[in-house]
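This part shows subunit A:
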Amino acid sequence: MFDGVRFAVARDLRLSFRRRGDVLNYVVFFVIVVTLFPLGVGADPNLLRSMAAGIVWVAALLAAMLSLQRLFASDYADGTLEQMMISAQPLGAIVVGKVVSHWLVSGLPLTLLAPVMGLQFDLTQEAIAVLTVSLLIGTPVLSLIGGVGAALTLGVRGGGVLLALLVLPLYVPVLIFGAGAAAQVLIGMSAAPHLSLLGAFLAISLAVAPWATCAALRVAYD
Partner candidate 1 sequence: MTLASESYSIEAEQGGRGSLLLRYAAPQAFYPLAGKMMPWFGALAALFAVAGLYVGFFVAPTDAQQGEAYRVIFIHVPAAWMSMFLYVIMASWAALGLVLNTRLSGMMASALAPTGAMFTFLALWTGALWGKPTWGTWWVWDARLTSELILLFLYIGFIALTNAIDDPRRADRAGAVLAIVGVINIPIIYFSVQWWNTLHQGASVSLTRAPSMAATMLTGMLLMALAAWMYSIAAALWRVRSIILERERDAEWIQGRRGQE
Partner candidate 2 sequence: MNWGSLDSFLAMGGYGLYVWGSYAVAALCIAAELWLLARRARRAERTQ
């Protein structure tokens, strides 16, 4: 089973590497969205500091929305996905591999950029650390849940927006606790409960999302 995961990760990473420009676009989009908020709400440092975690997290959600379409689309288009479905490897392993690879080129770069974003908003060091950790735990959940949405909307009209419509409500708990973690630290309280809940979400989505994604993929092919 782990062969399947490794195969999918390696293949998707190789394909992403060939289109490095595309991957970079999501990062740039993330930075642009984060920058738009202060332009929209004014530059009051106290206001921005209190909003920082929420802004960074919302930008991460939106960037995830854009990048998720790539998850299955090209494999679906050229028939590779069908091959994967009838291969000896369990479909779940391949799905997990693709999701891991998706996170490596979308969620992880955003997480690594978070400290820079945090400085833009004049967050304390502790808040920046907690924000980064929250993204580290939370962005994989975004990729996992997003995979379900991507599989459901394969080849469907209105794909991108429909995907966002389906997945964003499901992201709400991750958003609440992800952004909430850093906000807690800013008011001097511990972020541990928030981060543990995020960990719980990660565990639950690791258990449920691959199953749902496989079910959705099979629906697309029946």
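Note that a residue touches a chain if its C-beta (ideal position, glycine included) is under 8 Å from a C-beta of that chain, and two chains touch if they have at least 3 such contacts; residues count from 1.
Keep in mind how these were chosen: all candidates are chains of the complex that A comes from, given by their letters.
Quick caveat, the model's predicted, so the values are computed rather than measured.
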* To do: Could you work out which candidate touches subunit A in the complex, given the options 1 or 2?
  => 1
* Asked: In their shared complex, at which residues does subunit A touch candidate 1?
  -> 148, 152-153, 156-158, 162, 165-166, 168-170, 172-173, 176-177, 180, 201, 204, 208, 212, 215-216, 219-220, 222
